[in-house]
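In this view, the complex is presented without one of its protein chains, the others remaining in place.
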Amino acid sequence: MIENARSLNIAASFILIAGIAYILGPLYLTLSTASQSYEFILRNGLAWLPGDQLFSNMARVFAETHIPIQMLNSLAVAFGDALATCILSFLSAYAIVYFRVRWAGAAFALILATIMLPIEIRVITTYQVASNVFSPLNALLDVTGLNELIAAYFGAPVKLEWSVLNTHLGLIAPLVAHGTGTFLFRQFFLTLPKDLFKAARMDGAGPIRFLLDILLPLSRPSFAALFVLTFLSGWTQYLWPLVAASTSDMQTAVVGLARLVPDAEGEVPDFPMIMAATIIVSIIPLAMIALLQRYLVQGLVLTEK
Amino acid sequence: ANIEFWYGNTGVVETAIQAQCSAFNAAQTEHHITCVGQGSYEVSMQKAIAAFRAKNHPVLIQFFDAGTLDLMLSDAVVPVQEVLPDVKWESYIAGARAYYETSGGKLFAQPYNASTLLFYTNKTELQKAGVTETPTTWEEIIEAARKLKASGHACPFVTDGDTWRVLEQFSARHGLPIASRHNGYDGLDAGYVFNTTFAAKHLQNLVDWRKEGLVRLASDTKAGNFTAAFNAGECAMMENSSGSYTASAKAFEGKYELTVGMAPMYKGYERHNTLVGGASIYIMKGHDKAEIEGAKAFLDFVRRPEQQMAFTSATGYVPVTSDVMDAIAKSGEANTPKYATAAVGIGSMNEPRTPDTRGIRLGFYVQFRQVFMEETQKAFAGGQTMQAALDNAKKRGDELLRRFEQTYKGVKLH
Amino acid sequence: MMSESSLFSHRWLPLLLVAPLMLLIVLFFYAPIFQAFYWSFFLERPFGGGSMFVGWDNFIRVISDPEFWEAGWRTIIFMVTGSTLAVAIPLILAVAADRKIAMSLPARNVLVWPKGVAGASIGVVFAFLFNPFAGVLAPLNSIFPGIWAPGIDGTDAFITLIAAHVWGGIPFNFVILLAGLQSIPRSMHQAAAMDGAGPWRRILDVQLPLIMPQLFLTLVLEFTESVTSAFALIDTITKGGPGGSTTLLVYKIYTDGFSGYDLSGASTQTAILMVFVVLLTAAQFVFLGRRVSYDR
Amino acid sequence: MTAIDMAIRAAAANITLSGVTKAYDADTTVIPPMDVELGAGEFTVVLGPSGCGKSTLLQMIAGLERVSGGAIAFGDREVQDLEPKHRGCAMVFQNYALYPHMSVFDNIAYSLKVSGMAKAERIERVGAVAKMLGLSDYLARKPGQLSGGQRQRVAIGRAIVREPGVLLFDEPLSNLDAQLRHDMRVELAELHRRIGATTVFVTHDQVEAMTLADRILILNKGRIEQFDTPKAIYHHPASVFVAKFIGAPPMNILPVTGDGAVLRLADGQVVAAARLTGAYQLGIRPEDILLDAKADGHKLTSTLRFREDLGSHAVLAAELAGSVVRIATPFGADVSDHGQLSLHFPDSRLHLFDPASGRAIPSAFGAN
Partner (left out) sequence: MTAIDMAIRAAAANITLSGVTKAYDADTTVIPPMDVELGAGEFTVVLGPSGCGKSTLLQMIAGLERVSGGAIAFGDREVQDLEPKHRGCAMVFQNYALYPHMSVFDNIAYSLKVSGMAKAERIERVGAVAKMLGLSDYLARKPGQLSGGQRQRVAIGRAIVREPGVLLFDEPLSNLDAQLRHDMRVELAELHRRIGATTVFVTHDQVEAMTLADRILILNKGRIEQFDTPKAIYHHPASVFVAKFIGAPPMNILPVTGDGAVLRLADGQVVAAARLTGAYQLGIRPEDILLDAKADGHKLTSTLRFREDLGSHAVLAAELAGSVVRIATPFGADVSDHGQLSLHFPDSRLHLFDPASGRAIPSAFGAN
């Protein structure tokens, strides 16, 4: 366009530079500190300038901490969370949008409500459930009096027990119980031409074929965007894995990382090693962002209706 | 049997615990212990609570001093002395016993990583400022602090104002109660009294000294951490747990000279014992005989003098049985830095005691510690006077006590 | 929406399709919430064993506790300032990145990075960044001693938290808002240019009004996100201090429940917070959502 | 004639709607009870303004919408409760609704694949269809790489590959530009001539309707206004609605009053002799109005307002008795701008409508 947008472009450049600096500042500090020695930190606190200890600090992370192994847990949790979220959200959004069922609105509302209350608020009781996933069922049987009947007939009431604590399943499942994915897919489905659905029906495709042959291939960008977002949030989860995993070989890297900051007052945290570990722990998600960044914008364009 | 032990420590201590566990597993074939770090005492306890409700709790769990009453009334643990009647429990030093024993004199938990409050100085810096004698009273500390300040030292004395340090240990060694009913030993109907004792004056002093620039809080230091500030030489004196000795010694190596002694008194007050800190190990209910056997074996193992000595030398935590003191004496290393805290720590805990200095047996005490910190920090920041802060803390603390009383209505105090 | 009757009319299949997610949500969302509500009417012993029905006592206790109100008030302040900034700053960045300038490309990549760095691990860095002696504001402190003291001064600690929160909130909001800006048709800019509106003016008159749906979406999500993100940051940066000045309700619930063993009190607060968040979100929909026009 | 053509021709069946109604929700009936029979192999165009229920009707035939009442039969087979895939009809959508992620081949073959046809047979069938539609060279492309016309052919290929007896189109040309639209129309007509499937074609474009239909079904608010051949509809519109809807520019409609002897316009000028009394609507097509008529009929005086010259012919707009009348003059006759015009309405070209119901009054002036 022929117009003098120079003032705006200059301002925009400055804003972006400031934004980038704001983002990179803490990351730079992480890097510079990670490349100093513990002794340096003891004397100076964190470092403004990089040193030469980066690799030895990283080597210590590998040698002295569980973080490399815990990264496998993180990978399992983030991947499992992302995959399960993508698949389950996809399926439920599919049921809500493409089936004539009276409860679709209610189901969607029930799913969407989960967006409002993060796991941090309900962590205590969630832990209770995770420690025995049958506890709600047991309680239900008790309250309804069914258990008395059962006890009368079979001699003992039903008391099922299954703890998912300290398992990958238990780390993942409560994270998946979340509505964002369903919301995203629903929005996306609503933007698809309706005739596509009708055409497939005319072609004789039933619900499963339509799902597999038409909807799934078309949802790839949304799938990718949701996958990346969920993967990242799964990877960076803190409170739930902290609580739900009790052994260090089940814990995720972020929890392991936080654990490097000692609880007792007796010590100055080994910040160089912690920062080196931070870098190691962030490598996978950062690589993921760098690779899949374009899908993020692409897959999130939620053109309303 | 295969058994589990949950603990809360991290860092150096965690390493030492894991070493002990491996040693135990290597030493015999009958049992196998898995020692699980939970990241902190709090998380460890909360998980134990949930795990107990779900009936998949460990046999052994370590917990810190502040939670003693909560566990005693929980009906989730068995007194160790009942499970292990044959152990020579008398060999545990009185200071450690008092904190964890029932009214009937039976130990409820086996003291494990025991600590107590000590006083640390950077002798090099003190001498630079012309202080040749290591101070032992608050009056001397303040005098030294003024000298340090005059000589340009920015941070003469440092503390974090932690409840354990500024209230519990202070009150105990000055023979002051924190709460009525002998700090709760006599019943759940106790109420807080610290806002009326000399402790209130001491806390007000801290506020004034901080204003004067003689005392710094953790957040006033460059490192944002008072231990780090002391270790880095930024601050010249601090009050801290014996558990921090190893780290300080390591940091000072080759740069500064470190002294460690008993925590300071006010002149005119008779010295009483300091309380045992750190944590102890409980046996949880609901396990079969084989598992209890394993637990017993482990408890016996960590009680062994050589194990305690190794733990002490690795962490700075204090040994708690008299036979270990003998062993240390025999080892010929008694005066080396390795065991520097052992003698002074035990000595401090063994000072004369009164019914008010046995320990703390108050409900929801962990939460009270936070309340106390919150209120006093406001006073340090100038948001309210120290007296108002303490009155507030008492009020909120009493509410906790009343709720605890209500929660455990009808439960007998051991 | 499609017409009802042109949809698949299977009976069991849709149930089967939502069942897995629904099961998880019922188990790990509704059951815990129900449990929290349940506990809020009881005095619950931490290790179980005795639990006493106390009616509304817990609610009365919580409501008459000034600490609760203070934490609630702080939560609101954090939600409002935190989410406003966490939307406004990405908005400004997105408007800038939407222009065809050299910086736009690297910005689009770098600005997403924080999403990959856990709040729990970056908290330490922020604590240092705002350290009164060594951090970015240290020079200020050497001129006016004590002006910046997050370890003592609650407001300063609060600001530190918000800065860290905004840092972590940039990526998601940036991406959504940028996507919104990019879907504005070119002809809309051209029309405004013909009308004599320069590029600055177009930001206000054209771009902002047209990304209202995205702004609304980010605001709503950000409100709940601020609750979540706050936890990890408080836990690593301030621990709720100094003097409780950064104890938001989530953190208070966590500490009351986890370190105070006050399951009943924590559950009661959880229940109240839930009602509050739900009401707040509903209010957003009513007051903001109504003004959002989806016309393009 | 290829094998596919023959198969489709054989499958073609007549479509009978008996009392079919549709209401999307309780209070608004989109289609009141409708009875109609579309002949086997016939090309029916459903024409009507936007929102009149054309798509709804089509989708009920296709099985994409449930009927609220009544029955639909293909031949003797009642189909209203069958799933789309069991009805044996195929559909071409407005924007073609091609699967964007599939190649042309896969798009066409998809219904065969779903029905479980063996691969070899699929390739053969798709090959035959593609050849017939001139798509053989494009089978590997994705829809995004095709021109509008090619896309339409793919959509048609997808529809006919299953050899449906009934072929349905929902405004398949409305997204194209004029040029392409014209070409597609011709292609469609040829295709139908060849394969002879019973075809229902929905549009709101009258040129499409006129050129494609065997019969046109004109819908207005869900009701059938007229169902007849294009010629009959053009020359004998059954109502004012049809008269105004068909023809561009549309039929002129003027209010007239009969005094038992002649019909007069609002300003008193006499249009025609007729033994009618009372108020009527008089209709005449623009191309039926004669200029400067030498005939001895009634002359009407009007004022020229403006003219549109379309090359092949011009359209004049003239003011007559307070209304605007459009006149189509054959092949660019020269008329001076803004002057007086003398018009003649031949009796045989006049249409008379009841002003209340809008229905035509037949044979008012004898046959035409």
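In this document, chain identifiers A, B, C and D correspond to the written order of the chains, with residue numbering beginning at 1 in each.
Rule of thumb we're sticking to: contacts are C-beta pairs under 8 Å (C-beta built on N, C-alpha and C of every residue); 3 or more make two chains touch, one makes a residue touch a chain.
Being a predicted model, the structure only gives us computed values, none of them experimental.
Visitor: In the whole complex, not just what's shown, which of C:Leu210, C:Ile253 or C:Met274 touches the removed chain?
Guide: Missing-chain contact among the listed residues: C:Leu210.
Visitor: Check each of D:Ile246, D:Leu320 or D:Ala360 against the chain that is not shown and name the one that touches it.
Guide: D:Ile246
Visitor: Which of these touches the unseen chain: C:Leu16, C:Ala191 or C:Ala283?
Guide: Reading the full complex, the residue touching the unseen chain is C:Ala191.
Visitor: To test your reading of the contact rule: which positions on chain C touch the chain that is missing from view?
Guide: Its contact residues with the unshown chain are 185, 187-188, 190-198, 201, 205-206, 209-210, 212, 293, 295-296.
Visitor: In the complete complex, the non-displayed chain touches which residues of chain D?
Guide: On the side of chain D, residues 50, 174, 177-179, 182, 186, 189-190, 193, 204-207, 210-211, 230-231, 234-235, 246-249, 285-287, 306, 308-313, 328, 330-332 touch the unshown chain.
Here is the rule we go by: only the chains that are shown with their structure count from here on.
Visitor: Once you count every C-beta pair in contact for both, which comes out on top, A-B or A-D?
Guide: The comparison resolves to A-B.
Visitor: Tell me, please, which chain's centre (mean of its C-alpha atoms) is farthest from the centre of chain C?
Guide: Between chain C and the rest, the longest centre separation is with D.
Visitor: Mind checking the centre-to-centre distance between chain A and chain D? Centres are C-alpha means, answer in whole Å.
Guide: Whole-Å distance between the two chain centres: 55.
Visitor: If you average the Cα atoms of chain B and of chain C to get two centres, how far apart are those centres in Å?
Guide: 38
Visitor: How many angstrom between the C-alpha centroids of chain D and chain B?
Guide: 92
Visitor: Provide the list of chain A residues touching at least two other chains, using ranges where the numbers run on.
Guide: Within chain A, the residues that touch at least two other chains are 45, 124, 128, 135, 198, 255, 258, 261, 269.
Visitor: Do you know which chain D residues sit against two or more other chains?
Guide: Chain D, residues with two or more chain partners: 59, 64.
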